[in-house]
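Just passing along the structure, written as structure tokens.
Only one protein chain is missing from this complex, and each of the others stays in its spot.
Letters are used for the chains, namely A and B, taken in the order the chains are written, and counting of residues starts over at 1 for each.
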Amino acid sequence: MTMTAATKTTSERTASERTFGAVGAAVRFDGVEKRYGGGAVVAVDGVSLDIAAGEFLTLLGPSGSGKTTSLMMLAGFETPSAGEIYVDGEAIAAVPPYKRNIGMVFQSYALFPHMTVGENIAFPLKLRKRAKAEVARSTKDVLDLVGLPGYEGRYPRQLSGGQQQRVALARALVFDPRVLLMDEPLGALDKQLRERLQLEIKALHEQLGVTIVYVTHDQQEALVMSDRIAVMDAGKIEQIGTPNQLYEEPASRFVASFIGESNFLAGRLQEQVDGHAVVDVPGVGPLRASTGGQHAVGDEVVATVRPEKIVFADEAAETEFNAVEATVESVVFVGDAYRYEARLGGGQSIVLKRQHRAGVAQHVRGERVRVGWDVADGRLV
Amino acid sequence: MAVVGREAQARRFAGLERRGQVRLALLLLPAVAFLLFFYGYPVAAMLLRSVNDPAWGSQNFEPLVTARSTIDLVVAELPMNAYVRVFGITLQIALGVTAATLLLGYPVAYALASLPPTQANLLMILVLVPFWTSILVRSYAWMVLLGREGLINQFLVGVGFAGEPLQLLNTRGAVYVGMIHVLLPFMILPLYAVMRGIDRSLLRAAENLGARPSQVFRWVFLPLSLPGVAAGCLLVFILALGFYITPALLGGQRDVMVSMLIQQQVTQLNWGVASALALVLLVFALAIYVAFTRILGVQRLFGGARA
Partner (left out) sequence: MSAPSIAGPTTTERVAGRRVSGRRQRPSVGRVLLLTATGLVLAYLVFPVFVVVPLSFSSARYLQFPPPGWSLQWYQNYLSREAWTSATWLSVQIGLATAVLATVLGTAAALGLVRGRFRGREALNAFIVSPLIVPGIIVAIGIYFFYARIQIIGSPLALALAHTALAIPFVVINVSATLEGFDEKLEWAAMNLGANRWQTFRLVTLPIIRPGVFAGALFAFITSFDELIVALFVSGSGAVTLPRRMWESLRQEIDPTIAAVSTVLIAASVLVLAGAEVLRIRGERLRTGRVPDEAAARGAVE
């Protein structure tokens, strides 16, 4: 049973149904910095970021990239060293966390172990001095919303990881926060449950309209869920854009390697014609690619191409095509595809993936092959 | 202008953070103020007496360094210098008790740690009941056991081992037996805590690599249990140095420990000398403590311990 299905049943049954999360607020980071140890360690290094009202934005990056620290400053558990954070135009960096009205789902869920599910969810409402009847009704409605009707009397430890996650979500939504923060909320769950909850949270976001700032190090999760993704590294935002933009037009080698798998071919920029660059790759020859950044002729550059965009030459016919000779070094079956690693003339390796269907020829280790890719699928970074 | 505003704001944020730390530090204030008033200051003022009571000078320390002690001691048969002799006895007893508790406590902790937790917890009650029982009650129990008409003498005479009751009470042996009894739990508890924390898979790994049980113990378990040994020995030794009740009740005229000597000097109104003795004892105890914690890195010494 998905959350949306649960909500529909509720709306048919009760008249008291209400939406949670109110109207989402816009969030702005303005030159935010966080330093520790007298400035020796820079966790967040001048982050500026505009998040639209109702947007689902993911901060994606490896551990230590500053994504969680950024989230903690937005929640109020860390004070910036410099800069300001705005929610709907109001500066909040100096506001204590309990006055921010920002919901949060913690990585460990942080459900109060001495309280039942009902008491956990009622906690923010009681602090806001809501009437008893309203507390009970909201608790019931939000549990229906997350697909756990009737769980009020259970203790957190009696619940599975996925159920605890839903309770944490319910508790973060029940007091109609302007913004919902999620800090790797699915990190502790197994793969199947994680994938189901990704879709449920995304559906919930579309239904409620609350602004969500989501932190994860899982690029797949970020691609599936987000309206936009901000890729962070070493305290800075490397690139921000829609999942499709980040995947197809990575602005840097870091982004290209962190999101999805990429091949990197180093060479020298030979010339630039009609928006295409010609790169001389040692031992391979000239290859064409679309220009990604600003480069001058003669620069050392790196061309990138995704493994699934590379095909064996026997399958290719187009003219706008890079074709190179290579030797197959390894073949690995990965379920939905075969993953080949092939060595090019100059010693650089490339990886390509090919779906296996009936009638597609197999290649074996040591075989000489021709591989190629559409010129538009290669990019300079 | 914008830069100035940014700097001012950064200062404001830094101030906010500092205020958070000040708030946490303030939580310490009542306890620290209380301890300064009812513990820190009285002890410091007392120690000061060692050099200024009745007058400024080192006269209070002289009995400790002169060959013959002139102050009348209610200690029989003590050769001169009596003070040094008392420190010697104290050190000897503290070391002996530490060694004995380690010898007796290590196998107990080892056995308890090797049992399933539920059984171990049950047996641990046998360690905890004496631990929670008043030292006076326990000293009394030993007086009953070791007395002339005591249980042990009745038994010894009864089986014909001794013709007449032996002098067991008011001997150095009684002091050892009583002090070991009081301090043994302080050895067992840290040993047990450390041994419980030893990862069993390490022992299995050693066995898998070909070590016999005795070798597993010698090369894996024993080294891993050493932090517990260090913590237990430090705790027992320092507590033993300051013992008063047990030696006073179970010991004889010759079994005078520093604490008893200090008490005697106070009742004889030699407050300066008492303070001088206290200072020497304190410096000694602290030096041992610092040496252990700094050199051996003993940590969390007092986890659940009780003095």
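The definition used in the following text is that a residue touches a chain if its C-beta (ideal position, glycine included) is under 8 Å from a C-beta of that chain, and two chains touch if they have at least 3 such contacts.
Here the structure is a predicted model, which is why all the values come from computation and not from measurement.
Of the listed positions A:G46, A:P97, A:G161 or A:G187, the one in contact with the omitted chain in the full complex is A:P97.
Touching the chain that is not shown, out of A:G76, A:G162, A:P250 or A:G267: A:G76 (per the contact rule at the top).
Hidden from this view is one chain, which touches chain A at 75-77, 96-104, 106-108, 110-114, 123-124, 127-128, 154-155, 157-158, 171-172, 175. By the touch rule set out above, chain B reaches the unshown chain at residues 21-28, 30-32, 34-35, 38-47, 49, 104-105, 107-108, 110-112, 123, 125-130, 132-145, 147, 149-151, 154, 181, 184-185, 213, 238, 241-242, 244-245, 249, 258-259, 262-263, 266, 271, 274-275, 278, 281-282, 285-286, 289, 302-307.
Everything below uses one rule, namely that only the chains that are shown with their structure count from here on.
Computed from the mean C-alpha positions, the centre of chain A lies at a distance of 57 Å from the centre of chain B.
Looking at the complex, you find that chain B touches chain A at residues 6, 9-10, 12-14, 16-17, 20. Interface of chain A with chain B (complex): residues 31, 79-84, 93-94.
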